[in-house]
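What follows is a single structure, written as structure tokens, with notes after it.
For this view, one protein chain was removed and the others were kept in their places.
Chain IDs A and B follow the sequence of writing; residue 1 opens each chain.
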Amino acid sequence: MWQGFQIAPDQASTIAQGVDYLYYFLTAIDLFFTAIIFLAIFYFALRYRRRSEQDQPQQIEGSLPLEIAWTLIPLGLVVVVFLWGTSLFIRNSRPPTASTEIFVVGKQWMWKLQHPEGVEEINELHVPVNRPIKLTMTSEDVVHDFSVPAFRIKKDVVPGMYTTEWFQATKTGSFHLYCDQYCGTNHSLMKGEVIVMEPTEYEQWLSGGIRGGTMAQAGAQLYDQLACITCHGTGKGPSLTGLFGQPVKLNDGTTVLADEAYIRESVLYPSAKIVQGYKPIMPTFKGQVTEEQLLQLIAYIKSLSPQEGKASK
Amino acid sequence: MATTPVDVDIDTRVHYLNAHYGFKSWLLTTDHKRIAILYLVSITLFFLVGGIAAVLIRLHLIEPNGAIFEPGTYNKLFSMHGIIMVFLFLIPSIPAVFGNFLVPMMIGARDLAFPRINLLSWYIYMVGGVLILYAVIWGGVDTGWTFYTPLSTTYLNTNVLSAALGVFVAGFSSILTGLNFVVTIHKMRAPGMTWFRMPLFLWAIYATSLIQILGTPVVAITLVLVALERLFHVGVFDPAVGGDPILFQHLFWFYSHPAVYIMILPSMGVVSELITCFAKKRIFGYSFVAFSSVAIAVVSFLVWGHHMFVSGQSIYAGIIFSALSFVVAIPSAIKVFNWTATLYKGSVSYQAPMLYALGFIGLFTMGGLTGLFLATLAVDTHVHDTYFVVGHFHYIMVGGAMMGYLGALHFWWPKITGRLYPDGWARLAAAIIFVGFNLTFFPQYMLGYLGMPRRYAIYPPEFQVLNVMSSAGASILALGYAIPLVYFIWSMRYGPVAGPNPWGAKGLEWETPSPPPTENFEQTPVVTEEAYAYGAKEA
Partner (left out) sequence: MTDSQAASALAHQFEDLGQQHEAASLGMWVFLATEVMFFGGLFAGYTIYRNLLPAGFAAGSHMLNVTIGAINTAVLIASSLTMALAVRAAQIGKRNALLTFLILTMLLGLTFIILKLTLEWRHDYLEGLAPGLNFTYAGPNPKSVELFFCFYFTMTGVHALHMVVGVGVLAFLWVQAWRGRYGPDRFNPVEGAGLYWHFVDIIWIFLFPLLYLIGGRY
């Protein structure tokens, strides 16, 4: 903001300015109250300094109106801040429905990113500007955190589950990406860059990088290799066509949503949830598929549904 | 100045320090005052170790690529700093030293309810402390003080088990101390000492003890589960074998959030004592300050999820925890306003204890308000696990709790030792600490908002200027801490005799000689006036 001396990182996403405004408001409150307390202390300490040992100060017990005032005014202020912050947070947590999905796998000490078109990156994420991007993330080992200060986004990346965050970049350029949950020896080296490009440049970059097929195609290959069709194509197991995003009735009477987490659990821990009307005969594929391959399978299964990307939180 | 040296030859008078001599009389003592001294010495030693780690950290961070250590070693240093400072310094500090020394005296009792459990508490603390020191020095621990899983259970081969065990053991010291205080305050107040005539320090200690009793067992069992997972690979928190890493975070923070109030509430109690004495006025709004301590203790158990806004917990949980986190800020604000109002129309003097109290109020206000940033969901997303958080908690813990501790030390030193220290040097040290502190930690707020993550051994070069400022401040702060060490030790031999009440303060502890006799009071006092009865009530 001043010549080269920054208070905040670049505002490079749609939500950054909103977060910064709230931050400046909070800073103003903090400095204001700190100032009045400091000033009051200075003033009282000087004005009422001890002039002799025989001083007999007036013993004031208190004042109910004052107590009420300085309880309710701060309460009112924090309610304002709470409502403002919460509404921003809720808005910032809901990715737009037409987001491009990118899949992130964190592991000690690197980031692996997969584009649905099949391009894989390490420690770098190329994205087009002005398009909403939704990240679905998991970890292979410990808890990491995918943080891009310029976008004001941050989310833990947890082993055994998927977490998501989204952003829409508003400027091109290269922005720091950090791991922000201490994850062991090289935690501070688990860094990267998010490279935002103009849409045409991005398409060029994307087509230049595709060697194999899309994620969904890779998933289809895995589906063949692992012979899933043996059950899921013959009625021994539930059909996967049109499954993603739909509710599924289980044999204990409960209903779950067929989202990414459900697919992942079904592949790794098949006996955890049994679809009604089927027997618990699915073997586990734990140890046979990596987290990236799981994401490819999920992409394939999504492609068997007419509407994709609706189910994830 | 109300320091008229009394012509009493304290070498011939019998008091708690000279009533018995020899190691056994100290190591097997059940006198709460001697136990307080045992804690004072051991806490100071642990503080020095944790402080050395801090100095090394700040020296290392002068260079973006790390000036001194490999990342693995740096990770061990910040873990060591955190574990020692939190569990061996901040949590015991005021309760174990000043609580132990003063609780019986302030309520007019001869000792705590359970003196032998008090001594046991110190021994348990020492065992825990030695285990932790062993873990961090011989081989090191690199989990951070937060032991997040599955990193700590499955992915590290450092001294995690002994560190967890050390914290587990030290926790029982905290529980027993809290238990002792609760029973003592409930059952052993002198005749006439009603709840609302107690000094506010006792209200603060009482509230702190409630947290110690109810919160510490939860982290104890959590660490047992971590230990079992390390030993038997059972997977309570490891998803690879069916567990949930976020469950660890819930269980850990269920204690560790209230724990930060264990660290700050006693300091707030101290500030109430100092402000009233050095303004010669009763506290403004006594019952509000008293109830706010208890309110903080209760609400503190309801906000732990604000450490986990980005952990993957549900949005709804985040919203509830955020709302409650704002609520818990209000009682603290009430205290700050009441302390400031106590100065109004007072008779204010500026000896060192008062400087620490005033410093506390200012710095706690600023640091506490940064807590609001962290309670705000949308802002926390950006600053979580950055240096903003580091700045926030150091403002509260060092600018707040530590200043309260030093204020207490300077205020009650004459009572504990019977000696005065040179006030000029004390005020100078307080000023140096204030300046050094702000220079060290204010830049960290800025680093955090700019995005510098915490626990980073290596950082991008654009953060260097602020890091160097912070490290420069740390060297000034270290100097400020060194000075009291010198004059306190000097005072024990050469300081002028203090007399029973060098500050002209109100309170039962000031109505006995300095140092006090072993039984505290010749006769059980009978209390007829309010706390802080510095003059007639206003008509």
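Brief remarks on what is shown
Everything below uses one rule, namely that a contact is a pair of C-beta atoms (placed from the backbone, for glycine too) under 8 Å apart; a residue touches a chain by one contact, two chains touch by 3 or more.
Keep in mind it's a predicted model, so treat the numbers as computed, not measured.
For the chain left out of this panel, the touching residue among B:Ile62, B:Val183 or B:Ile483 is B:Val183. The residue touching the chain not shown here, chosen from B:Gly215, B:Gly285 or B:Pro353, is B:Gly215.
Check B:Ile35, B:Ile132, B:Leu151 or B:Ile175 against the missing chain and you find that the one touching it is B:Ile175. The set of chain A residues touching the chain not shown comprises 252, 269, 271-272, 280. Chain B meets the missing chain through residues 104, 109-115, 175, 179, 182-184, 186-188, 213-218, 220-222, 224-225, 228, 231-236, 241-244, 247, 251, 254, 519, 524.
Rule of thumb we're sticking to: only the chains that are shown with their structure count from here on.
One finds 35 Å separating the Cα centroids of chain A and chain B.
Interface residues of chain A facing chain B in the complex, by the touch rule stated above, are 6-9, 15, 18-19, 22-23, 26, 29-30, 33-34, 37-38, 40-41, 44-45, 48-51, 53, 55-63, 66-67, 70-71, 74-75, 78-79, 81-82, 84-86, 88-90, 92-93, 108, 141-143, 145, 147, 149-150, 152-156, 158-161, 163, 176, 178-189, 191, 269. Interface residues of chain B, counted against chain A in their complex, comprise 1-2, 71-72, 75, 142, 144, 146, 148-151, 154-156, 239-240, 242, 244-246, 279-282, 284-288, 310-312, 315, 318-319, 322-323, 326-327, 329-330, 333-334, 336-338, 340-341, 343-350, 358, 361-362, 365-366, 369-370, 372-373, 375-379, 381-382, 384-386, 446, 449-451, 453-460, 504, 533-538.
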